[in-house]
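Note that this complex is displayed minus one protein chain, with the remaining chains in position.
Letters A and B mark the chains as written, and numbering starts fresh at 1 in each.
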Amino acid sequence: MSQGQAGAEQRLVTPGMTVGSSAGKRAGSGIIAKENDFIATQLGWLRERNNTVSVDPINAAYMPRSGDLVVAVVAEVRNNLWFMDINGSFQGLLPMSLAPWKVEFGAARQHMDVGNVVLARVQEVDECHNVVLTMKGVGLRRLNQGAVEPVPVQHIDRLRGENNAHLQRLRDVCDARIMVGENGRVWIDASLDGIALARKTIRRLVAEGHMTTFDSILSDIESNKKGDA
Amino acid sequence: MVELVPALLRQELNRLAEEGTRIDGREQWEARDVSLETDCLYNAEGSAKVVMGGTIVYAGVKFELRTPWPDRPTQGSLMCGAELRPVAGRKYEPGPPSPESIELGRVVDRGIRESGCIDMESLCIVPGEKVWGVMIDIHVLSDQGNIFDACGLAAIAALRTAVVPAERFDVGEDHTLQVNGTPIMASFTRVGGRFVLDANEHEELGGDERIHITLGDEGHLHSLQKGLKGVFTPAEFAEIFDVAQKRCVELRKMVAKTEGN
Partner (left out) sequence: MMGGYGDVKLLKDDGSRLDGRKVDEMRPVSIQAGVLPAADGSAMVTHGLNVAVAAVYGPMEAHPRKIQRQDRAVIDVRYNMAPFSTSDRIRPGFNRRSREISKVTAESLESVVLVERYPRSKIRVEIEILAAEAGTRCAGITAASVALADAGIPMRDMIVGVASGKIEDTVVLDLDKAEDNYGQADLPVGILPNTGEIAFLQMDGDLSPEEYELAMEYNFKAANEIHEIMVEALQRRYDGGEA
């Protein structure tokens, strides 16, 4: 149900609400068990799949996990590392050894300075929420052009679609290169018109996502585009 | 807290400026939707709420009885202050009033004071003994760009709808505050190398200096302020001054319309 959910069939729950009996079921994210009941802990849409009851939150902060692809912004440069803003509670740290270049001690700034935007991956998150990033890997690089658009993290699965089908349609209709960061940031590289169209489409997904499917929003944009041509 | 400015944002704003458009699709001199509501706060003697795009501010007017200054025994006083509290955005931090909030309050204050719309003599009750002190407090609840214009509009609208609470202070009957004019502020921010009207939060983040112009009913200048790092040319000022004239007329009409209701 994470794709194309239709709002009308779903139940919106609020924190503290008893959402049903816990008998024979597992508590997923956004749910705690109390005595024989399940209690919602977050505002969102109630979901039951594979015997697990969970809440698809309407708003959620980005919680980094190892392996996440993220769009990060350099926040601070030291002699041998960079601190990056990853749209989470804590900054991520990129050590010199995990940069895509051979960096001399003290020369970090020559490669990336404050404000630079990069595509990186989360290497490790420890129990104290310290985040280590890496830029060693295919496609990980400094992003020298294009634009960054925020997307609430709970919308990212729908933006991508099954096997990235939605994302590919969005790329086609906007004639854009688009990379989706798990951390709620989407990088768009296209003409100004393409960027504007991608932004508009993504904002519609965020605003109407629980009432309309992204599929129908995309179809709408695609037919408009054909109409213009 | 100093906000991080992504290099890609500045680059995109430059590109948009070259093409003559803006990050939210507006034209250079196009403002966002504005809404104005007055008399919206119980306990304030005059009040207004302004919404400009995602920016939301409230202004409230309070009165106090005070002794006049010895050198101006027949004059009341006017004070306008702004609070930029942490409620307004992630970048705002708790603590004593920041230079930013002091600047904001003072720029709005100057525009209203220097326009002469409040006749200080009219605030006198007993010369040398009792005068009204008028206090306008502006409260920014959500900063999504151009809080100066929103604050200026809220302040004058609250003032123009204020009722002097004479009965509560036992000095006569309640009456509307006499306000002779509607000074209005128009603000411009350099974004992608050129000035735009009514910048939003992305344009402010990736932009440079700003210029605030407050104009009276006759189109006269009453307050000017240049803020943030940057310089501008007389030709640039001449251009935005023309735009400011039109913008102020529009917003002044909006204030008049609200009063009419």
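The rule is simple: a residue touches a chain if its C-beta (ideal position, glycine included) is under 8 Å from a C-beta of that chain, and two chains touch if they have at least 3 such contacts.
Since this is a predicted model, take the numbers as computed values, not measurements.
J.: Where does the absent chain touch, in terms of which shown chains it meets?
T.: Even though it is not drawn, that chain still touches A, B.
J.: Pick out which of B:R15, B:R72, B:R85 or B:H202 touches the chain that's been left out of the picture.
T.: Touches the omitted chain: B:R85.
J.: One chain is left out of this view; which of B:V61, B:M185 or B:V255 touches it in the full complex?
T.: Spelled out, the listed residue whose C-beta touches the missing chain is B:V61.
J.: Which one touches the absent chain: B:L4, B:L141, B:L221 or B:M254?
T.: B:L141
J.: Which chain B residues touch the hidden chain?
T.: 41-44, 47, 53-56, 58, 60-62, 64, 81, 83, 85-90, 94, 96-97, 135, 137, 139, 141-144, 168, 201
J.: Using the document's contact rule, name the residues of chain A that touch the chain not shown here.
T.: Missing-chain contacts on chain A: residues 7-8, 12, 14-18, 30, 32, 39, 41-44, 57-61, 89-91, 127-129, 154, 210-211.
By our rule, only the chains that are shown with their structure count from here on.
J.: Help me check something: in the complex, which residues belonging to chain B touch chain A?
T.: Answer in residue numbers: 4-12, 15-16, 19, 21, 25.
J.: Which residues, counting only chain A, touch chain B once they are in their complex?
T.: Within the complex, chain A contacts chain B at residues 73, 75, 85, 114-117, 143, 145-148, 192, 195-196.
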